[in-house]
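With one protein chain withheld, the remaining protein chains of the complex are depicted in position.
Just so it is clear, A and B label the chains in written order, and each chain counts residues from 1 on its own.
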Amino acid sequence: MGRYLLRRVAQSMVTLVLATMVVFAGVRALPGDPARALAGEENDPARIAAVRAKYGLDDAVWLQYWHYLTNSLTGDFGTSVRTNIPVAEMLKSALPVTIELSLLSLSVAALIGVLTGVLAAVRRGHPAEWLSNAFALLGLSVPNFWLGLMAILYLSVALAIFPASGHVPFFEDPVANLHHMVLPALVLGTGLAAVIMRQTRSSMLDALGTDYIRTARAKGLAERTVIGVHALRNSLIVVVTIVGLQLGALISGAVVTERIFGLPGFGKLTVDSVFQRDYPVIQGVVLVTASAYILINLLVDLLYSLIDPRIRVQGEAA
Amino acid sequence: MSTPSTNAPTGRRRPNAGDGPELVPTHSDEPLLQVRDLTVGFRTEDGRVSAVDQVSFDARAGELLAVVGESGCGKSVAATALSGLLPHNATVTGSVRLDGVELVGASPDQLRAVRGKEIAYIFQEPMTSLNPVFTVGRQVAEVLRVHEGMNRRDAMSRAVELLELVGIPTPRERIKHYPHQLSGGLRQRVMIAMAVACNPRVLVADEPTTALDVTVQAGILDVLRDMRDRLGAAVVLITHDLGVVADVADRVMVMYAGRVVERGEVHELFERPRHHYTVGLLGAVPSARTADGQQRLREIPGLVPTLAEQPDACTFADRCPAASDKCRSSQPRLDVAPASRHEVACWHPAGTDRAEVPA
Partner (left out) sequence: MATVEAPLVDPPRVAGARLRRGRAVRRLLRSPLAVTGLVVLCVAVLAALLAPLLAPYGPSDAHFDARFDPPGSPGYVLGTDSLGRDIFSRILFGLRASLLVGVLSVLLALVVGVPLGLIAGYFSKLDGVISRLTDLVLAFPFLILAVGLAAIRGASLSNAALAIGIAQVPGIIRVTRSETLRLKSLDYVAAAVAEGASDLWVLARHIFPNATSVLIVQATVAIPAAILGEAVLSFLGLGIQPPSPSLGTMLSEAQQAISRAPWTAVIPGLAIMVVTLAFNLFGDGLRDALDPRASRR
């Protein structure tokens, strides 16, 4: 376990450093003077000078990168040129919304996806299989932002069951918060649920045909134990990998979902900053997303090794 | 391989009333397991395939019955059918009575209570037959928890005893290991420990040594024999290895294309094989006498046929040196073979009056 873990952590660090270089290079690839871009479009010479000094834009490139890296590491991502608020603070207020949305939709997706996937695998030739497959195919084909629009149109505007937009912080009023989050979470979770369903189904079918399932049956275990413990535990190894690969999709989906439902999260911050050419914010958003993504993937790999003893116990085997 | 020497269970533990299914103890002279006319077919995309045709046999407590035949002859299917373990596309008819209780057509719950408790299995592939994500201790303990209602701790300490019983060194450490950390021989011993955990009355071992190294095989067979003697279980050993049969079996049953063609006490049958298929099988075994290179290993020409329907004929006729028109138009039934004390299903038994064999 130790060696595998160390290697995995080292790989993630390499990727993370490369990612900071990409973001750094991206800002330098902006048309015109990066100092002017980072200072905003107004030609305030004092501000441009301040930015120039802060990032050492007259220094050698590697020194500039060093400054950028150390600033980022201390949580200093610069100041928004639109609001004059430090980027770090804007990120801090937006992140909880996005994290809540992502976790909620991930739970929804995992619950629906695993349940329907197992159902489709176990009830072969039963209407339940057909329904589950149809659901997955539709889930994969429906654009989730359109699903969001339809949900607003029919559930919020016409039936007024759920609010169409807005956000209440969880710690202010948990019930109102969840009421506002239900639709976005469902909308964002549908596509992921479809992916998880398909993967669960196919790996369950693989697992159900194995010798160890025959052994489990020969031991006289109840069918729900055979399926729910022996087969599912093995299938989940594959499912967890797929969920890991889908995290990028979840982040992308969150951006759109937040925009549709007017949630003041990370996605909204991202899109707004592009339209306002708020380069410090864009830079911070991109860097934080990439780092978060790399770290989450590392966590998924560790989780993977927790579920699969073949990795945990023998290190690099399998 | 040393034989295990621990406080093993001695003698049969009779099930109490209300302990599992209603298993009424019957007269001791009646066989523990009575199989009559067991027939198994599979529905496949290409239509029905017949796997087992009217197989009957008895298995007695404390006895090791070997089921012999080439791969595809239906011996594994017959064995898995005993406790209804076949896939959903299988149809089973006939009768399987365990201590007088009918198992064919029994409810899933009844069968579940029998599996692992009364009839336990050891499968061919120790590599894949254990679940890779659970410790072997947990997998052994699971049977005890399901059938004996033990709690986690008791089941685990019993699992340690069982691993020791089947000859696994340092069992206390081994229960914490995952299957991939064990060698094939050790895994097969774990399978046996799992199978004997609840002192089953019938132990079905399906090619338990085929996937193992020759050096490991003997040890596994020792353990099987030991279990028969200590538990007084009826052991059904499925194998294509006649050397193994001669070593450990009390009685032997030869199967061909889903049917029993010859059966009897092992030495008697090996000395006076009456079915031409058995003769062929024995000829195909390299023995000490043939090792000098004088006699070549004999093979039976042809393959075991896959049948959609069982014909009213001898299914071995096409490969048989003694086949006549009668063999192709009428199915021979099992009957006491001439000049022997065992049964054979053949119109022209081998080793008898040559006049009966057409030229």
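Keep in mind that, in the parts below, a contact is a pair of C-beta atoms (placed from the backbone, for glycine too) under 8 Å apart; a residue touches a chain by one contact, two chains touch by 3 or more.
For clarity, every value in this text was computed on a predicted model and none was experimentally measured.
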| item | value |
| --- | --- |
| Which displayed chains the hidden chain touches across the whole complex | A |
| Sole contact to the chain not displayed, among A:122, A:207 or A:251 | A:251 |
| Candidate in contact with the missing chain, chosen from A:103, A:157 or A:306 | A:157 |
| Of A:132, A:215, A:270 or A:305, the residue in touch with the unshown chain | A:270 |
| Contacts of chain A with the absent chain, listed as residue ranges | 11, 14-16, 18-19, 22-23, 26, 29-31, 137-146, 149-150, 152-153, 157, 190-192, 194-195, 198-199, 202, 205, 242, 245-249, 251-253, 255-256, 259-260, 267, 270-271, 274-275, 277, 279, 282, 285-286, 289-290, 293-294, 297 |
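In the analysis below, only the chains that are shown with their structure count from here on.
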| item | value |
| --- | --- |
| Between chain B and chain A, distance of the C-alpha-averaged centres to the nearest whole Å | 53 |
| Interfacial residue positions of chain B with respect to chain A in the complex | 83, 85, 108, 112-117, 120-121, 123, 125, 128-135, 142-143, 146-147, 178, 180-181, 191, 194 |
| For the chain A and chain B complex, residues of the former touching the latter | 210-212, 214-223, 225, 230, 233-234, 237, 307-310, 313-314, 317-318 |
